[in-house]
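One structure follows; several queries about it will come next.
Removed from the display is one protein chain of the complex; every other protein chain stays in position.
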Amino acid sequence: MLEPVNISLAELNLVTLMPMLIAIAGGLIVLTIDLIKENLHKSLYVMLTILILLIDLGATVGLQYNERGFFDVMLIDGVAILSQIIILIASMLFIPLALTSKRFHEYSYPEFFALFMFMIAGFQFMVSSDNLILIFVGLETASLSLYTLIALHNRHNSFEAAVKYFTMGALAAGFYSMGAAILYGISGSLELYQIAEAIQGRMDEAGMMILILGGAGFLLASFAFKLSLFPFHTWAPDVYEGASAPLAGYMSVVPKVAAFVVSMRIFEMFIELGIEWVQVAILVLAVVTMTIANIMALVQEDVKRMLAYSSISHAGFVMAAIALATTKANTGIFLYYGLFMFTNLGAFAMLWVSRHKHRIHHARYDHPYEKFSGMIKIMPIGAVVMALFMLSLAGVPPFSVFWGKIYLMSAAVDAGYVWLAIVMGLNSAIAAYYYLKLIVYMFLKEPTGQVNEATVYYNVSTPLMTILGFAVFVTVGSMFYVDPLLEYITEMIKISGIGFN
Amino acid sequence: MYEVIAFYIFAISTTILFLITVMSKNVLYAMTALAAGMVMISGFFFLLGADFLGVVQLIVYVGAVMALYAFAMMFFDATKDIKEKHQNPALVFLLGGLMALVFVVMFSAPIIGENVQALYPIVDGVGNAQAVGMVLFTKYLVPFEVAAVMLLVAMIAGIILAGKKMDYSLTECEVSDQELEDEILKGEAK
Amino acid sequence: MEIGIGHYLILAGLLFSIGFVGVLRRKNLLMLFFATEVMLNAVNVAFTAIGNYYGDLSGQMFAFFVIAVAASEVAVGLGLLIVLYKKYGSLDLETISSMKG
Amino acid sequence: MSHILSALVFFPALAGILGFVVDKKSAKAYGIAVAAVEFLLSIWLWISFDGSNAGMQFTEYVPIIAQFGISYNLGVDGISLFIVIMATMITLLGIILLREDTPNMKNMIVSLLFLEMTMVGVFVSLDAIVFYLFWELSLVPMLYIIGAWGGPTRVYAAVKFFLYTFAGSLIMLVGLLAMAYLYNLEAGVWSFNILDWYKLQLTADQQFWLFLAFFAGFAIKVPMFPFHTWLPHAHGQAPTIGSVILAAVLLKMGTYGFVRFSLPILPDASVDFTPFIMVLSLIMVVYTAMVAFAQKDMKQVIAYSSVSHMGIIMIGVFAMNAEGLGGSIFLMLSHGIVSGALFMLVGVIYERRGTKLMSEFGGLAATMPIYATVFGVMLMASVGLPLTIGFVGEFLVLLGFYKVSVIGTIIAGSTIIIGSIYMLALFKKSFFGPVTNEKNFGLKDLDARELTALLPLVAIVVWLGVYPKPVLEPIDNSVKKLLVQMEEHAQFPSTKDAIIISKKEAE
Partner (left out) sequence: MESLVYVALFAPFVGSMFAGLFFGNAPRNAITGWVASTLLFVSFLASVALAVHVVHHGSVHVTMMDWISAGDLSIPFGFLVDEVSVTMMVVVTLVSTVVHIYSTGYMDHDKSYNRFFSYLSAFVFSMLILVMSDNFAGLFIGWEGVGVCSWLLVGFWYHKADRPFEENPSISPSWAANEAFIMNRVADLGMLVGIFLIYWNIGSLQYDVVFAAMPNLADGILVAIAIALFIGAMGKSAQFPLHTWLTDAMEGPTPVSALIHAATMVTAGVFLVIRANPLFSLEAVSGVSLFIAALGTFVAFYAASMALIARDIKRIVALSTLSQLGYMFAAAGLGAYWIALFHLAAHAFFKALLFLGAGNVMHAMDDELDIFKMGGLKKAMMGSYIYMGIASVALAGLPIFAGFYSKDAIIETAFNEGTYIIWGILVITAGMTAFYSFRQVFFSFHGEKRYEALGFHPHDMYKYVLVAMAPLAILAISFGWFMDDFKAFITKNLPAYEMSHHTHHWAWLLGLIVVIIAVAGIVIAYKKYAGKGANAWKRDEEFEASFIYKLLENQYYVPKFYDEFLVKPYTIASEKFWAIDKAVVDGSVDLIAKAFYKSGDVSRGMQNGNLSSYLNWMGAGALLLVVAAALATAIG
């Protein structure tokens, strides 16, 4: 007979579940409201979502550091809190983009907002656990929601994008579970800290290394997919193109942050165990990714697609930090994404503002470069704002991404990888070209006949303007808050104890 | 001894069935083979003492999933043979073969460690379902609940994606916004 | 002759490889989904076998959740498939390639 | 007024932002007013500057990212003071020279004011990251100026300018980060303060690689051979004001970088690299001067001549003695003023004729005598005639470099020959001979606007040629201090030998 389990609620530490429960509850509330009264305006749901996420954020910030809960399934360390904060802030910033002056299909569903919150809950679970099962389930919850959200945009491209993303995601899920199986075989456990201990104990056994590396390889493949590293990145451009601009911008930040946190937990474990192969593999992937994505971005004709490649490249850039596995590098990851988030928010919001239902400039693309031609002459402020975002993405100081960039490069230098820093630098130079291309179109070309205030500011509304203004403010003023931000992140990373000192 | 025989029977039959799934040109054959293969997989579960899992496999996979596929197939009219253009079939098999080879090499190593302690040991005399229930509702309660959310998500997704409202698109419209909105509102009113 | 863990794992590996081949070569979305199911099933076998040999339930648990995930994926996947089919009138991957470059 | 440097840096930027509000028609007047105030501020800086103090003055310090050692740290010494003044002056005169009918005048003024901020910022920042910040930011307005008001292939030129410089400076950034890291290893705290870095002792190996990293950034900006090819494109396409500022100020950032970073931080490597720099510089001097001779376009002649002159500045920087280094800093000023003026002059004729091809002209001296005279004065300053500003720096540089290499000096000295060859050829082709092209009859001579912009430059050319002391003295003080620092800081006896602060001392 099994003995009954006696466990007190206090021991369960249910509070660790609070943030996710809030998000899930939020989703259910939205569904319930819809059941009670149909055809409510999207603004209600948007505001409701923001409020719920705000409460969620409060709960997250209020969490105790380094707590485990619920039979050690939950792990609330600094990284978990940090990443949840980023995820929540990003969600709160991107969701108001639903409030366009024109109606778009997905926002006519209350379910959109419910799925959105379930997705956030999924990500939150994913980052606040070191149990392979919970990570898997959280990841899948989030991913499935995300596929749906993409498809809800409801046009050819969005379905195609969702299907591509979905199918490749399924393959990645296969890789993930195979990798997990191998690690389970080695360690008899699905908890990362126990796996680490087991590997440490068994590393010297004959024939063990191939299993360790094989397991790491499969896991790397699956996360490389999530992080869109070469050659697992092929979904990203198509999905960005097919998804609506807010969602695309969202995808370039939130799922990546979540995946980075998990990668950090998994791969830095290997690296800390002294398994160099993982480090080399990640470095190779990172370098190849940033380079290939950059050169492919060079030849894009569509701004959104270019931004897709650019965010692949940025992901490669940040991935290098995982290989470095130092506190500074880990700090850099969050700093980078924390800052990148605002700039990307701005850039995609600009695209969203200028989004049309008809493709008037190009047969296929929504945002071809020509669309912004000569913008400075017609809408100087819009052009300057967009240019600011582009410069920030290119890493021109003192705009936000620059600080993340130098911090990561500095981390590479500190870890003795000067060549990596140089590669990063040169890649930034290549990248500058395609950001510049948009600036060239906006500032240096003459307006085409089809560009005018109405076509560019097609979708504009007060909330969108507010978001844009906020993004500009944060991008330009980054200099003034980087210091406290950095301090906070460093402290959190140190608490988590991930990475070498 | 019967375990050996059973293993080989299951092994050979799953391999063949899955190969059919992967190679067949006919969707119906492929699906049938997949369903049969899954049944055979459940055999392994029983062999390995995971009775509960075996049952779940049968019910969920063979019962639910395959039923879903079957419904879907009716929608797609998949009775015809599908045409697939393979640019370089050899390469695909080469990759697959290589993958298999790596697995063989990898799993030839003694994976099971003597010192590894089972965290959630299978206790003699306790039924598998009972044991599984015990773990599932203690240790894995959170994942279980998340899985519930996941299924909810899947359900909502399935409903709205396949729903009638998706037939009109507010995003990609040939007619003007206003007309379309009116039309949709009318449709909803009905 | 004893059936050891190695047998199960190698079998799982082979089945995974079969699924892998399927994923690589299938050009029809539905068939593609089948292949991914094969892969997940193979992993389940591996998990159960390892769990059995450790005398540990975690393996079964993982397999259990894999099944759950697979089921959810099918639901979402088929939903997507249906809308896609409505738009494109085909499940052939060759035709669903409007976005490229 | 302890915040005069901050005022100097941010006043134009602030004015630039407010400039968006100003009406289009009044934009130029606004620009002149702001630039004039800025210029007066810089003059005030000079007045309150203590010429006998060789160290940093008016320093300001506000931490930006304390734990990473980045701070807003400004200061000015004899080396940077005059470059700042030159930058503000050239901006003012450049704006004055702008035509009233320039399209999008407001945007031009705003970008110029932003550019002015970055230019001043580069020269007064004492923090490597803040330096880098202004350094990179300076590209943006310039990109716009070249790209929006330039010639037919302006976009290509502007993008090339941006990317080339950007690529180099990113490698420099890696060097800066490595520097900070090494400082952290040594001192235990992070710092990007250049003055802190001066105290750091680095191994030969570290110095070697850091020098190369800095070199990548600075050499492209200078631009040193063979990284100079963006320059002819940029100048060829840029509007007059763009060329003026580019040649006068932006190029100086590169050489200033060498003076501020490479030399004092990496003294041993700097000495070791001297032959390498010398060879490149000599190629720059001779080769580009010859290329300049082959040009058909007046502006390209001056563009290439800029490269050639920058070569002279470079060897002066690496002369490792007070004469050469001081001379090269003076030459930065003089080249700024002279090439700025020459570009303005080319702009003047371009406005009238819409072409810069020398073959289109001839006999301009007869139709536009005042123009020809001003051009002649600048030409003579450009070829280094004594009692013009051009001579002082060139003489000192060659004098100083003589100690490093006799042959090198003779080759570099050939600049006075080949420099006069291309400049005189230009002058002859455009200004001498009969007026053959009908379009050149009745060209208007310089008008009041153009004279207002050019005459101050002429005055300075003569004034500083005859009496350079007020400028040269503070420069000399700071240069000597720099050299003393270098010598104390150098690790190898060979380096100490190569650095000559005072000949009397060395004997």
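Order of writing sets the labels: A, B, C and D. Residues in every chain begin at 1.
Throughout what follows, a contact is a pair of C-beta atoms (placed from the backbone, for glycine too) under 8 Å apart; a residue touches a chain by one contact, two chains touch by 3 or more.
As the structure is a prediction and not an experimental result, all values here were calculated from the model.
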Chains in view touching the one left out: A, B, C, D
Listed residues A:Ile292, A:Val456 or A:Val474, member touching the removed chain: A:Ile292
Residue of D:Ala128, D:Ile265 or D:Leu385 in touch with the missing chain, whole complex considered: D:Leu385
Identified contact with the non-displayed chain, of D:Ser138, D:Ser243, D:Ser420 or D:Asn440: D:Ser420
Which residue of A:Thr234, A:Thr448 or A:Ser461 touches the chain not shown here: A:Thr234
Contacts of subunit C with the absent chain, listed as residue ranges: 20, 23-27, 29, 32, 93-94, 96-101
Missing-chain contacts mapped onto subunit A: 163-164, 167-168, 171-172, 175, 209-210, 213-214, 216-218, 220-221, 224-225, 230-232, 234-235, 237-238, 277, 281, 292, 295-299, 430, 433
Chain not shown, touching residues in subunit B: 92, 95, 98-99, 102, 105-106
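The rule is simple: only the chains that are shown with their structure count from here on.
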Distance between chain centroids, defined by C-alpha means - subunit A, subunit B (Å): 28
Whole-Å separation of chain centres (CA-atom averages), subunit A against subunit D: 43
Intercentroid distance (Cα basis), subunit D paired with subunit C, Å: 65
Numbers and ranges of subunit A residues touching at least 2 other chains: 133, 137, 140, 144, 147-148, 151, 156, 185, 188-189
Junction residues of subunit B, two or more chains touched: 106, 108, 111-112, 116, 118-119, 131, 139-140, 143, 147, 150, 153-154, 157, 160-161, 166
In the complex, subunit B residues that touch subunit C: 3-4, 7, 11, 14-15, 18-19, 21-22, 27, 30-31, 34, 37-38, 41, 44-45, 48-50, 52-53, 56-57, 60-61, 64-65, 68-69, 72-73, 75-76, 78, 82-86, 89, 92-93, 95-97, 99-100, 103-104, 106-108, 111-112, 116, 118-122, 131-132, 135-136, 139-140, 143, 147, 150-151, 153-155, 157-162, 166-167
Subunit D partner contacts - residues on subunit A that touch it in the complex: 376-377, 380, 391, 394-398, 402-403, 406-407, 409-410, 413-414, 418, 421-422, 424-426, 428-429, 432-433, 436, 439-440, 443-445, 479-480, 482-483, 486-487, 490
Residues on subunit C engaged by subunit A in the complex (per definition of touch): 9, 12, 16, 19-20, 23, 29, 32-33, 36, 39-40, 42-43, 46-47, 50-51, 54, 56, 58-59, 61-62, 65-66, 68-69, 72-73, 76-77, 79-81, 83-84, 87-88, 96-101
